[in-house]
Each structure stands twice: as structure tokens, then as C-alpha cells.
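One chain of protein is taken out of this complex; the other chains stay put.
Chains here go by letter, A, B and C, matching the order in which they are written, and residues are numbered from 1 within each.
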């Protein structure tokens, strides 16, 4: 076993895919000579040549659309959007073509491409470098949306994404790039579409993914140590497809559920997960499903990001509020009078 | 009282805003001479001149960004995205600037602009002309997202949106453009941020908005006539801000809730609404909150759209499934064996 | 000192014949020859003429089908016939074609079954033909987005070394979109064998070119990408054929992309749902009616004796047969299956889609049996 960072695991996945399949190409801004601003593509151009890993002009719609065209010729492009917010110029290409081409053509024209998106915050980055954009993609039928939380998953899920016949939006939590594991590569973890129980527990299910996985595990530890709550942590890994089976089985077992996601909370993935669990486990639930999400604000400046990011305390507070009241968050929302005034 | 269509109400709102405030300008593709492909801007150029209502080059990011620049000079641009899917090229401008400029500049630079988006389907339109894109905007902090369901609201909410100091994404359900009401204009309805009980009822709350409002009202009628269910229909009107008070009050009263929205269901507005209700009304709920949404597929071709669109029957079926089982949708999902196989 | 002359288009549209089908001596015609465009052979022009006649018959039949409610909508390309068919006839086996929503006539010229061409507009599915088998991308509705695909596909073919070229159509209005810019740039940077053909028909729905661009001509955009460019009289079938052929050869020879602007006009409204009288005059339309590419080429060929009335009648009859067949097949109600909605979204439906498919199937069963 050797120590492998998340970033190294991704790099290795790209290498092994390039080696195994001559149709795989890696392209994007600065992915060539520089090896990417996060060095995820480090050395690929050197080792596989300009033809296999290359820089493009600076235009994200162009990158996405160019990859569509290459995929039409049988290539398997892996494109990088340098940061989450810089994927937005490509939104039309992603939503109107990449997500829909297979369906449009009755499966005759498939687009086996991967869109790598370094996403979310916690790295002290300035505006536009820390957006959580998975909700936009997850709301778009035709895309798979995958987000690893461990180096082993980073490797295995990326390899599977590249091999997939369907387009995959591969969301890489930037904050985890430097996280480590003892790991021998190649490694194969559970397939896309499956969630993973990262910690077994009996009192409450904590559902999370990507950048918040460490927070969840930490919170579970603290909860066990300080509050004697036995928290089961489930890592979704794949947002689309969604693993209802594993998730619902856990909640039916524990009877309580908190959904933890870093993205702004309103109308995103956390809402979906909470709604699904509430729909499907209604009679198993001893308390409402609560969410711990990022605030509904633009990603804050570095010196204030700690107030935005769900932290261990916020998770523990929320678990603590899995009471049996009808209005679980009144503690913070103030009394009814206050809420009326807010209107 | 005279008969007014939804489209006429919008046109009148634009006219009255142009009359009242010399800083209001209307711009977009074909909004000038042609009066827009839906004729919402009909006659504005003729009556107010090219300076107040004008055609732009064919580029949606350009339109949105140009409007940002004009707003910086004190104008109040009202821009039209010709169809929902044609708003996607402007996504970066909307998400990275329009939504964030006020916050970025500590309120010093505000962008009082309105983005009109004819959206959703039910009109036999081909691909890219029927997308439900409200979920993307609702998930973006800094935007107001408003969607009228009646001619009176079309008028009143659009006037309010144009007068608002904040950017408003104004979602116009295309299927309602030709709907009518007996109405004298100008009319003032409840403000942005408030939901409206469209039909009182005691057994179940049906939460909906925009294109599905007529379906909801129809379903409520049929439910009363055929099933003796007394359905309360709540029209959200404004997705952001969200009127928790009205919504929760209704659900606490009825004890049951169905959320009806046309958009693809996964990770969108319906999920948010269902999650909120489940969180906040847990102990009042006699059954899980269920959703009736569009399918998680690209918008279908015209001859198949009826299978995608939530219809009265699907709503009634769903109300009928407000049983007290733990797995309310197993009827359709097949047995557990079947679900395992789906994996 | 940079010299850019070789990148700039001809200062007037390349043209071989005037509106009466007479060869233009000197003037643009001479310029055309100077620039290396050869007047096509009679055989080649006969092929173009036939394809235009058939294309236009198809087009008018499609418009008629909208009146009978058989098509949801139809954007006619009547008047743009030369642009629709001549470039398509220059395509080789391995080449890919990237059409827009307006280019149905071009698809027919490409040999795609007219019923499959109209599937999108009939509404039984989105794209009716097999893009891989026909080497033709789905007709593209989101404007200019296909141009980037064309750049990528062209580069892909270059990488495959199969000698293929991507031919991409785009409208004058769509050149304003950012994607067009990115496409030209990517094609140039990767020296992709792509030919971009702008059908400048003067309008984007109601918006005239004067509100779309202040460029001396849209073909002057090429130099900003280092792309060779040309402008051509889009209603002169000979010129369109000659210039496109040169462009395709340029691309195929590995000399990089090529941009063509063809000046033309759509004689019908934007679609059958549009009211063109709101934004253009009868006089303008009448003027362009006098520049009809079919009339022009037919007269030229008749004058040369390359064509006779018998052949005209033959091809007219061929057109009628095409139209009759199209009518007959379009009058059959297409079979649609709700279950198909779930089949192509992913290679394997997600569990979520399977649940939804079950729901729809159960509803269908209820309707059938209940």
C-alpha cells in the first residue's frame, strides 16, 4: 500500500484510461504543458503526446462543443472546466446537446464524454472559484452526475466515467484534492449509481457527498464521543443515477435523517434527497428530514467562507434538532411574529 | 370588465411601465418591429419608439450582458429570452453577474433588470422550445424567480418585477399566453413573495405554479365531483422569495400535500417545496408529501408530450396514493425484486 | 509587415451568371476566375439543377403539409435552393454535414428519406434519420451550436486521417452567437478541415442584417481567425458550387478551414407560423423572386442546349412523384410509444427512469383497460 492523494488518483485514472483506450483524449485550458492549474493532468502531454492531451483556446462552450464533435468521430473526450463557475459558458452545450444527443437520435449518436468540474469551496478561493454547480447538472436529464469523496473512488469512478457510453459530469471536490489514503492502484470500488455506507450507525442517517464527506465523518465521531448518538454516514457518490435502495434502507433502519451538502440549499440536490427520503420513508421517520446546506447566498469571500460552509457544529446542532416538534427550525427562525415581519 | 388574455396583460404591463418610467427599455430578439414571436411586445416600438423597445443581434449572452451595462447607467432593461432553452447561452451572465453584482459591490451597483422567459410546454412545440428552466434560476442566489398563473398576476407581477430594485427572472408559461380573464387593467394583485390560495379545501393541499395551475384547478374540481376530496389549491406565484407562511398554513390545515410542477422532477423546485413542507409540517402530515412532476427525460416530441406532462389523472392518482403506507409509489415502481433488477 | 489579402473575401460576391442566366463577362465573374474558381461543367450544373427542382418540390410539399396539420411547423428554404443543394453535392462519402433547422432541402439533396427529414417537425421523434449512417448531424435548433460540433468533428476526421471534411451551415443571424466565434477559432487553431457556409438571407426572423452586423460583409469575419474567406452570390448555383468546391478542396488538402458567405433570400416567411409582412415589403420579395436560382440556372442550361424541355418534364415528374410519396407517407399517423421516452435517455435507464416508465405503463394500461 502506498499513500495516494485524491489528485494523484485522478491523474492515474486518466493515465490508465489513455493507456487502455486509444480513443480517449484529454483537452481543456492549461491541461497540456502546465498539467492543469490543479496538476490533475500533470505529465500527460509529456507521456502520451500532444495528440492525447492538449490545450485548447480559452472558450468553454467551444471546448464542450468541440468534444461533442470529436465524440461523433468515435473519440472519448475528457474535458476540464478549469473551475466550477467557468463551466457556465458551456451550459447551453451541456444542457441542449450533451445531455440530449443520445435521446434525440434514438441512441444512434452517443456522446461518451466526461466533463471534469473541480467544484465547491473550502480552499479560500475568491469569487467564481468555489461554486457548487452539481445541482444544475443533476436537474438536467441525460447526464450522469458523479462525485467521489475518497482517493479510491476518485480513481475508480473516473475510470468508469471515461468508459461509460453516456456523458458523465464528474464533479471533483477541490478541497479533497490533497486528501490522502493508503491505496494500491488500480482499484475498483462500487459502480456509478451506488451509494456507500462510510460509517455504520443506528440512531440517525447522515447523507452526504463530495466536499462534505469529511465533515460528515467528523461529525459522526464527535456525535459518538460527546452525545452518544450513533450516526450512520452514507456517501452518495453518484447523484444521477441515485441509489434509492441504499439510502432508504439506511433511513428505514435509523428512523432519522439529515442531508448534508455544501451547495446553496434552495432547489438543489439536498432538497431532492430530503424530498425523496420523506416520500419514501415517511412511516419510518421519527423526525422530519432536515438539511444542512450552504446558505442561499453567492459564495462568500475567503474570510467569511467558514460561516457559509456546513461545519461539524452545524451538523451536530441539526442532529440535535431531530426532535419531535412540528417546526424544527424555529430556534433560529425566531418566533412567528418575527417571521411575519420578515415578509 | 373586459376579457383580457395573459399575453395582453403582459403587453399592457410593459406599456404601463414604459409610460411611467423613462428608464425602462425593452430589448431582445424580434421584440421590435415583429412584436416578439408571441407578440408580447406587440406595438411597443411603434408606440414608444426604437429607443424604448428594440431588436438586438442574435446573441443571448450579449443581450443579458448588454442589459447589465445599461443597468449600470441607470436604465431598467427588460430583456426577452425568446424561448426557455435559448436562455442557456446567457447562463454565465445570469449566474455570475446578474445574480451577484449587488452582493459583490455591497449594494452599490444594483441591477434592476427583468429577464422574461417564455417557458414550459403543452403547446406542441419541438425540442428546445418547451424546457422548464425555472429550477436553474431558483437554485441561483441573488435572483428573484416569479411566475404568474393568471392574467391579473401577469400584469401585476410584471409591473412589480420591472419596478423592483433587484433582478427578476420572470417565467411566463407559454401555455397560458392565450388564457383569458375578465379583468380591468391596471390591476394590483398580491406582491412578489406571496402565494395565493386559488381554491380553498380541507383534505389535501395541492401546491403548484405557472403552467400547471389550470391542471391543479381542474383536478380539484374532478376530485370534488368524483372522489369527494376537498382539495386546496395554492399557487406559489413566486418561487424566490418563497412564501413559507401561506404554504405551511395550508398544509397544517389539510394534513396532506401534493406538489405539482411541470419541470423534470429531479433536483428542482418541486423537490425543494416537498422537502420544505416535509421539514416544517412533519407532525401535521398524515401522509408523505408526494410530487407530480415532469418525467426525468428531455422534453419529448409533440406527439408524446401528453405522457410527460402532469395531467389531471396523474394528479388524482397521486392524491389517491396519499395513503399511509411507507412506500407510496410501489404501485408503479414494481416489487422490490424488480427494483433490484433495475440496478 | 502582415499581409492579409489572401484571407479576405472577394470585395464583391463571386458570380458567374446574372439573373437571366447569362455569363457575366468581366466584373465579379472575372474576379472569380482570378481567384481560381472554375465555371462548373454542364453535367455538374445539371445535377445541381435537378436537385434544386426536387428540393423545391419537397419544400412546397412540406409547407402544404403544415396547412393540413401534418407538420407542427416548417421553415421553408425556398429561394435559398442553390445554397441548399450545391454544396451538399460536393460532399464525398466520408464527409460530415452539419445542417440547421432550415436546411431540410439540403438533407433531401443529401439523400435522406424526406419522411425521416420531417420527423422532427411532424413531432413523432426529434431526429428521424441516423446521423452516423448518413454522416449528417441532427438538424440543429439552438443557433450556432452546431458550428462548434463541426469544428470538433472536422478535427476528429483529421485525427482519423480519413480525408473527411465537415460542412457546416449557419444563418446570418446565428453568426452573432458566441459559439460561431468559438467554432471558427477552434477550427483555425486545430487546422480542422471544416467549411462554414453562412446562408445570409438578410433576416433573422424579423431582424434585418443591418441590425445584426456592421461588418462590410459577414465573410470579413474570417481574417480575424486567420481563416480564408469568400463571399458568393448565393442565388447563382454555378458560383455557389464552384466556391464550395474550392473550399472543400482547400480543407481536404489540409490547408485548414474556410468561411463562405452566400448572399441569398428566403422567399417564404421564417416559418409558416410567421407573418413576414410585418417586417419586409412585397417589393423586396418581388425583387428577389426575380433572382430565382432555379430559373437562372435552367435558362443557362437551356440556352446552352445542355437541357431540353423533355428533361425538364422528366425531372418535374420526378418531383411530383417525390411529393406524392411524401404526402402519402406523411398522411399515415405515425406510431408513437410512450415507453420509448425512457429508452434512449441513457444507455441503461436509471432506477429513477425505470420507476417512471412503470408509472407511465400503468397509466397506459389503465386507459386501455379502464
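Note that a residue touches a chain if its C-beta (ideal position, glycine included) is under 8 Å from a C-beta of that chain, and two chains touch if they have at least 3 such contacts.
Quantities reported herein were computed from a predicted structural model and do not represent experimental measurements.
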Displayed chains contacting the withheld chain: A, B, C
Absent-chain contact - pick from C:16, C:74, C:129 or C:220: C:220
Chain not shown: contacting residue from B:92, B:153 or B:172: B:92
Touching residue (missing chain; options B:62, B:255 or B:311): B:62
Which residue of C:58, C:180 or C:265 touches the chain not shown here: C:180
Absent-chain interface as seen on chain A, which is shown: 29-30, 32-35, 37, 55-62, 85-86, 88-89, 124-129, 266, 295-298, 300-304, 307-308, 313-314, 317, 329, 331-334, 338-339, 342-343
Chain B residues touching the omitted chain (full complex): 51, 56-57, 59, 61-62, 64-75, 89, 92-93, 96-97, 100-110, 141-142, 144, 164-166, 193, 240-245
Chain C residues touching the omitted chain (full complex): 1-4, 7-8, 11-12, 176-182, 185, 188-189, 191, 211-218, 220-227, 256
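In the analysis below, only the chains that are shown with their structure count from here on.
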Chain pair whose interface holds the most contacting C-beta pairs: A-B
Reference chain B; chain at largest CA-centroid distance: C
Chain centre separation (chain A, chain C; CA means) in Å: 41
Chain centre separation in whole Å, for chain B relative to chain A (CA means): 28
Distance from chain C to chain B - Cα centre to Cα centre, in angstrom: 36
For chain C, residues that touch 2 or more chains besides their own: 125-126, 142, 178-179, 340, 345, 350-352
Junction residues of chain A, two or more chains touched: 61, 89, 92, 96, 100, 103-104, 141-142, 193, 240, 242, 244-245
